[in-house]
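Here's a structure for you.
For this view, one protein chain was removed and the others were kept in their places.
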Amino acid sequence: MTAKLSPTQIAWRAAQDIADGAYVNLGIGFPEMVAKFQPPGRQAIFHTENGILGFGEAPPAGQEDWDLINAGKKAVTLKPGTAFFHHADSFAMVRGGHLDVAILGAYEVAENGDLANWSTGPKGVPAVGGAMDLVHGAKRVAVITDHVTKDGKPKLVKHCTLPLTGVGCVTRVYSSLAVIDIEGGRFVLREKLPSLSVDELQSLTGAEMLVPAPPADLIVPEL
Amino acid sequence: MTAKLSPTQIAWRAAQDIADGAYVNLGIGFPEMVAKFQPPGRQAIFHTENGILGFGEAPPAGQEDWDLINAGKKAVTLKPGTAFFHHADSFAMVRGGHLDVAILGAYEVAENGDLANWSTGPKGVPAVGGAMDLVHGAKRVAVITDHVTKDGKPKLVKHCTLPLTGVGCVTRVYSSLAVIDIEGGRFVLREKLPSLSVDELQSLTGAEMLVPAPPADLIVPEL
Amino acid sequence: MDKTLPDLATAVAGIEDGVTVMIGGFGGSGAPIELIHALIDRFLATGHPRDLTVVNNNAGNGHVGLAALIETGMVRKLICSFPRSADPVVFTERYLAGQIELELVPQGTLAERIRAGGAGIPAFYTPTSYGTDLARGKPVEVFEGRPYVQERWLKADYALVKAHLGDRLGNLTYRMAARNFNPLMCTAAATTIVQVSRIVDAGAIGPEAVITPGIFVQGVIEVPNPAQEEDLNRAQARYPEVAQ
Partner (left out) sequence: MDKTLPDLATAVAGIEDGVTVMIGGFGGSGAPIELIHALIDRFLATGHPRDLTVVNNNAGNGHVGLAALIETGMVRKLICSFPRSADPVVFTERYLAGQIELELVPQGTLAERIRAGGAGIPAFYTPTSYGTDLARGKPVEVFEGRPYVQERWLKADYALVKAHLGDRLGNLTYRMAARNFNPLMCTAAATTIVQVSRIVDAGAIGPEAVITPGIFVQGVIEVPNPAQEEDLNRAQARYPEVAQ
């Protein structure tokens, strides 16, 4: 197995593209880690579906207030400038295009920007939450994901096989191996791990990557 | 000219049908007078389109606060329990069927409940305000009006000739001569001035009135 | 006019078999646990109400609140966006056994459908779910070159809501993110019953601080120190206390 970035490192890389003052929604689970890695001097404002803008980090254990939680039902904290609102206003922010960035996990991303991240098929209990709203709302929809599945199959694919979350919505993928944009219905390689050749990366990717310029080295600190 | 009720007296009569605790919107101008005549022991809660529920009477002259006005741009006052909200929430109350009664003025009311009260035709500057929303929102839409125009023509008609405010929306008319319900697409006489015969009233009305039971006397105090 | 109710039993007494009940909250925050438990009490005593359609963002957690309501078998159908939680065993078992129907709705669409129900808007268009399984059978229309899915309003016979302060006219405030779906559900139900931590005099809530104006509220019941679902679940509570 090739060396690859840890989830924490992928989150770090995604955080570097978030501008100061950006309004950002982080999907529940793994994407929540992005908040920890804001570059010095920048401060994003985080939105959560359940009606908070501008919340702070998790409180110390034992100091949770269960009326102050994020969409993942984890406790958060107040900061100066936090605002509360109801769910319809919250999704007006999402659907109305007021968020600058949404960062979500993925089961599959297709070269045309289709995303599948809510259902692994007819078995089990389906659950969608706010993902389908987020992918059509934020100005920029990015995905953070392992480049391949646990079985080694590409997660960046020609066509999604799993139920779609949204059509043509993803514009950038931060994977464990590369940073890939989606432009004009194609994967465009921007950065890759220096230890990996473009051919090796292509072999782990389910659709052809365009490489219009030599990809930059994807360099991430030990975390 | 037959004796008739003054606008103040029509407003008094309309006020008698408003239950304690009812949520009520009064159209701008003449209908606003209804608020003055709530029967003892009853307290309606008044709504105004520009985002106040539960406001109080006009302040003394010179004590107006021009951020505290009703839809007619007249100054009102706060009462314990007043609430402010924005215009979309205000019309959610209207359109969503949360008001018990709306009382409006009329140019014409047709026997099927059609109302014309916003435009006297293509001349001049048209203005509609909240009337078209109110007629399709409140649980009960009542009209207060002179029974005939200044020229003596019926305002209760077979078909409206002026531009409509709403279709089939009015259920009761408080006129200067009578109280008339609209049921099953027909005028139904409920009360009339004792000085007036049913035939006289019919001659001033532009469509046939049903009189299923002897009409009650419409008796209103001197005001 | 005084909308205060004497006790929890009275608050839920009117809810009949087969009705649709919106239940506020997002996970445990804003969940009207005591009202739900009062409804369970009534069912255990009388066998009613049953065959309920419940609208909530989630499907309950552990064995209290909404999960307990499902566990008693009172719920025929659930309309929600995310039937997962730390401990979703009650819903999961019922669902996989085919004992409860699920209508899965994207969260923002769920919120907007409830708002539409309260605002008298029978249908609206949203980009959400276009091209996905959740848009199946729904009309699609193109506006300004982009496809949108037509969604319908959602209304209820009852809403069970948790607020923070309430006055006798039904004006409400909420505590932090416990607001979530609660103000929307107040608007979309024919009868909205609210549990508040404290009933205050009219005027005690400033007119600019009112989040839900009283016009949307039919009954208010004071429940001081309401239980929080997360605390109950950490204590492994079950409702009713003796397992069935």
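Here are a few things to note about the model shown:
Which chain is which? They are A, B and C, in the order written, and residues in each are numbered from 1.
As a convention for this text, a residue touches a chain if its C-beta (ideal position, glycine included) is under 8 Å from a C-beta of that chain, and two chains touch if they have at least 3 such contacts.
Predicted model, so just to flag it, every value in this text is computed and none were measured.
One chain is not displayed; in the complete assembly it touches the shown chains A, B, C.
Touching the missing chain, out of C:Phe43, C:Phe82, C:Tyr158 or C:Tyr174, is residue C:Tyr174. Among A:Asp20, A:Glu57 or A:Asp217, the one in contact with the hidden chain is A:Asp20. When the omitted chain is restored, the residue from B:Gly27, B:Gly105 or B:Gly166 that touches it is B:Gly166. Looking at chain A, the residues touching the absent chain are 20-21, 23, 43, 45, 47, 52-54, 78-85, 88-89, 91-99, 136-137. In the full complex, chain B touches the hidden chain at residues 48-52, 64-69, 73, 84-88, 90-91, 94-95, 114, 119, 124-133, 136-137, 163-167. Residue positions on chain C in contact with the hidden chain: 112, 116, 119-127, 141, 143-144, 146, 148, 152, 173-174, 176, 207-209, 211, in rising order.
Quick note on the criterion: only the chains that are shown with their structure count from here on.
Centres computed as Cα averages put chain B at a distance of 37 Å from chain C.
For the pair chain A and chain B, the distance between mean C-alpha positions equals 56 Å. Once the centre of each chain is set as its mean CA position, chain A and chain C turn out to be 30 Å apart. Shared contact sites, meaning residues of chain B that touch two or more other chains, are absent.
Shared interface positions of chain C, i.e. residues touching 2 or more other chains, are given as 115.
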